[in-house]
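One chain of protein is taken out of this complex; the other chains stay put.
Entry: subunit A
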Amino acid sequence: MNNFNHYYDSEEIRRVVSVIVLNEDNVLSRIVGLFSARGYNIDSLTVAPIPQSEYSRITIVTNGDRRIIDQIVKQLNKLIPVLKVNEHQNMIEKDTVLIKFPIDQDISNIDVIARAYHGSIQNVTEDAIFVSATDSPSRVANFITVMQKFQPLEIVRSGVVAMER
C-alpha cells in the first residue's frame, strides 16, 4: 500500500485539452500564466470565440505524466472565468500549415505532394510560391519534412484545433 506520486504512471503523454472560457480581458494571460507559473508545457495553443455565445474555446496541446495532466485540468478548472475543461480522448484534430517557397522551385512537384496532404498551392507571386495544407498534426509534421527539399523560405503552423468525436 502506498499513496504517493511515484505510483502514478510516469510515462510522458501528449494531450489535447479544450478550455471553454468567458470572453473577458486578461483571460488568455490567466491560462498561459498558469502554465508558466506551475512549470507545465504548451506545445501549441489556439483561441477563437465560440459563435453565438459569450465564450471562447482555447485548444492547448501539452505533455506531461499522468499526474501533471490531471493537475493541468484541475488547475484550469479552478480559474474563475473557466467554464469547462475537456481532456480529449477520442477526437478529430486539425492543424494548418502555410509554407513559402522560392519561385525557382519545382512547382508541379510541390503541387502534387501538397495534394497528398489535403493541401494546395494558394498563391504565386513574382518571388514565391505559397502552399497551405490542413491535416492531422502528425501528417502536417510529415508534410513539412517532405517539403524541406524544396528549400522553404518560411513555415507557419496554426496550432491544433480539436473536436470530440
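What to note about this one:
Throughout what follows, contacts are C-beta pairs under 8 Å (C-beta built on N, C-alpha and C of every residue); 3 or more make two chains touch, one makes a residue touch a chain; residues count from 1.
As a working rule, contacts and distances are computed from a predicted model.
Chain not shown in the complex: UniProt lists it as "Acetolactate synthase", one of "Acetolactate synthase", "Ferredoxin", "Monovalent cation/H+ antiporter subunit C" or "NADH-quinone oxidoreductase subunit B". Here one chain is not drawn; of A:Ile50, A:Leu83 or A:Val112, the residue touching it is A:Leu83. For the chain missing from the display, the contacting residue among A:Asp70, A:Asp106, A:Asp127 or A:Glu164 is A:Asp70, taking the whole complex into account. The chain that is not drawn here is touched, among residues A:Ser29, A:Ser108, A:Thr125 or A:Thr145, by A:Ser29. Although one chain is hidden here, its contacts on subunit A can still be listed: residues 1-8, 21-22, 25-26, 29-30, 33, 37, 67, 70-71, 74-75, 77-78, 80-83.
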